[in-house]
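Missing here is one protein chain; the remaining ones are kept as they sit in the complex.
After this line comes subunit A, so read on.
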Amino acid sequence: MGREKKKGTSGNVKAFISREKALKKLQLSLQEFRRLCILKGIYPRDPRKKFEGSDKTYYLRKDIDFLAHERLIGTIRQQNSHRKKVVKARSKRRIDILKRLALSAPKTRLDHLVLERYPNFVDAIRELDDPLCIVALFANLPADHNVGIAPERVSRCQCLLREFHNYVAHTNSLRRVFVSIKGYYFQADIMGESVTWITPHRFSQILPADVDYSVMLTFLELYECIMSFVNFRLYTSQNLAYPPKILRPADAKALELSSLVVEKTAKSDVDRRQGQGDGDKDEPNQLPAETVKIAEKLAMEAKNEEDDDDYEFDDEAPGNDPDMADGDESSSQAGRSGVFNGKSVVLGREVPYAELEFCLRAAGAEKVSREDDLTDTENRLSGYTHWIIDRPKVSGNRDMSLEYVQPQYVFDSINAGLLLPPSLYTPGAPLPPHLSPFVSEEDDGGYRPWFKDIIERIKAGDTSVVEEAAAVVYTEEAAKYDKTGDRKKKRTSEENNRRNEAVKDSQEVHNSSAANTKEVVDKDLEMEIENSSHDTAEETVAKELDNRIDDGSAQGADKKDEEPEDDEDEEGEEEKISKSNSERMDKEGRDMATLMLSRKKMRQYQKHKRMEDHKLATRDKLTQKRKRLEAARAEREANKAKRKRQ
């Protein structure tokens, strides 16, 4: 017998600590502790033995020891005592003290935390998703005094996000865009890491009441800091000045990226490091041609209209020498790549400007202008290649030198890696489906939406599919408005009852059309009605249905014809049967083999099997739905052809 072990010296009890004990040890309130955990990135763990009960939260004892040495705890204490002083002064109405206290409030600096959490810059990039998402959210939130969202923070977030977008656009590192019902997903490739973030649709966000904003603001505090550092590093790694200068007039017009001036620092990264102190005041700032042009133009406009003081650059004016800028143009364009390389785009008033401008710039577009910013001269559209429009019709005269397309064209093209045929995205026309670029081959059990194949074929240079795709999109869209068609869709799957159905259907349609002549009828039918002036709507429907009935009986006859042939192939059939029998036996054998699994393996097998089955079920469901849609479409087309013949 060895010596008796002392309690609490090894094992789970030593490695973990419950939250309650941690609070006691750190002498912090729960709120302060939570705040610290958020900032330091400390999270609960799952000890194998819950030695203080399963309802407790456990942390690593090492984490808590680590927290105990955090200098933020000192700051928190200072802030607490400062708050007490403020309360005291306020209750004594000592304005002078309050003023002094307001200036000397202890501030939390988070620099060291960033370094601690991300010892390498790449680590920070790797975990940039959450910071970006939160910053993007707050950039789109209304400032609200009640929940503590200060307007400065919102504008700071907007600034940080814009700077980041600007970097992505500048380096052409945007890889994927996806417009979801939640917002815009972007994925960029930064230093070999893919960073994904989502920005909400531009609406005034509703602030739900059941959200603890203080938690989010604590996260934001850290994330602002991280984003700021990351932006700085990203800009300087490209020899760009950070923060980028803001063009006041463009900013006032909410021109987003166009209002940022990307300046090149003369010194290379290494040089800058050596002579650190005077880095900021270094002159030599080179602007990309296009930004300079816009800046100049706006400045000119501003001068014409008002006094120029307000429209100067934010800081001391940088040397925006046009000659220098022109010289730089070629080099800055040379590095650019992207599907919209060399294209100039006009954005309609109704399209989301910020997102499209970002995407287009990141895809290498030369010029991105708003419809409203076009000068009203005659050849105002010269040089432009695309007009992004989101209206049912092009208003006014169409400029034949421009491609008028819907916004989805931009997103799909970026995802496809080439400019898709604009004819699929004409204004007002039904759009082909917008597919997620994040879906891998195995997702949805390996189901491939049809449009993905179309894109693949277009990529391979097969342009003949475009018409086909457009036709599919059109008929599908038309079928959506077609109530009777919808009903038919379900029925086409049951081929046995096909005839009966058609009869029933005809009765129904007769009834319904008689009862309500205004009912939305198949678009094609409407056309038909227009063409044949002497036919009433009812008659047309009836005719169509008669045709279908004929069709069904013809098919039945076909089947009858086929039957005798089967007899001839009897021998082959037998072989088939025996083959299928043996296949069945093999399958059965495989099923039976699962009986030989041990219990542990069996559990594993069942788990994986369930997952597999779920995937297959998803795929089958989707395939089935697709088939139904296809069937409905084919039927429509057949009917249409028949009517044309008549």
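By definition in this document, a contact is a pair of C-beta atoms (placed from the backbone, for glycine too) under 8 Å apart; a residue touches a chain by one contact, two chains touch by 3 or more; residues count from 1.
Keep in mind that, in the parts below, contacts and distances are computed from a predicted model.
Going by its UniProt record, the hidden chain of the complex is named "Ribosome biogenesis protein ERB1" among "Ribosome biogenesis protein ERB1", "Ubiquitin-conjugating enzyme E2 G2", "Small ribosomal subunit protein mS29" or "Actin-related protein 2/3 complex subunit 5". Among the residues A:372, A:443 or A:468, only A:443 touches the chain that is left out of the figure.
Checked against the full complex, the candidates A:400, A:460 or A:596 give a single residue touching the omitted chain, namely A:596.
One chain is missing from the display, and on subunit A it is touched by residues 34, 37-38, 42-46, 57, 60, 62-63, 65-66, 99-100, 103-104, 107, 109-111, 114-115, 119-121, 126-127, 129-130, 133-134, 137, 141, 178-183, 185, 196, 200-201, 203, 205-208, 210-212, 215-216, 219, 224-225, 228-229, 232-233, 236, 242-243, 273, 350-352, 390, 406-408, 430-431, 433-436, 438-439, 443-444, 449-451, 476-477, 480, 578-579, 581-582, 585-586, 588-590, 592-599, 601-602, 604-605, 608-609, 612, 622-623, 625-626, 629.
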